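A selection of the complex's chains, in situ.
Chain naming follows the written order as A and B, and within any one chain the residues start at number 1.
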């Protein structure tokens, strides 16, 4: 397997039907680009949906689990990374992602968007309205707002040209 | 040294003069109550100011440092805990605090307020206006807003009656 862009997809452990469908679609499109999907790894909500979308379309899925074993890992995660660190692992999610996509979620997802700002990662909000409030502290050009999975993919392509060249070389 | 309440004071590595004075005053009052002050441990901003206020008035100060050594530790931290984990240590700051006080800060402080909501800790905003936006997801009665150090202390007294009884017994 060759190196590729790593797209972090953050979002809640519970999700509405609409957000679940959107996360699945995002996972499918990320796989279609040949990018790696990285998320929190659990078998519920945005994590399960985005992993399923990618896994069922040939993508590589990496889950950074808060737990100390596999019991709550999504079956659509090809590579479960078991941290045993609870929400301290949120920092790893962000550091490991070339781009961070924030889907709707609760306080855990909010903490991840804040860390994306802290670590100066490109941050794309995907219909995560609670997160929009955090945009203020973001550097110009680092925070983006999208409403469809296609928009997310287009944005990632624009934002990562340099990084993709680095990876190829 | 007997056990006591642990008050987490979060806030930025840079701070205005006004916020610096407020953080020092808060540290002084926390020491006056005989409580432990816990913060991020660095020698700048809200961390240095709150530690100094407590240290110079006989308080116990604990700093959970992101670094792998003492080089950037505040001299007013009596007990430096060296994590070498960067911002992943933010999770430890919150888990270890009986009450979390959020002073003005940037994305790192925002991530800590989000984790306080995640872990269901009593959360007191102390003039941290950016953080106010996060209040929405908080459970009723868990998120509070204050404008003076005295108000923070009064609130902590009210919020921790049960916890203080646990500690004494």
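In this section, contacts are C-beta pairs under 8 Å (C-beta built on N, C-alpha and C of every residue); 3 or more make two chains touch, one makes a residue touch a chain.
None of these values were measured; they are calculated from a predicted model.
This homomeric assembly is drawn with 2 chains in place; in total, the structure file defines 4 copies of the chain.
Please note the rule applied: only the chains that are shown with their structure count from here on.
Remark: chain A and chain B have CA centroids separated by 30 Å (rounded to whole angstrom). Of all the residues in chain B, the ones that touch chain A in their complex are 85-92, 95, 106-108, 110-112, 114-115, 117-119, 130, 133-134, 136-137.
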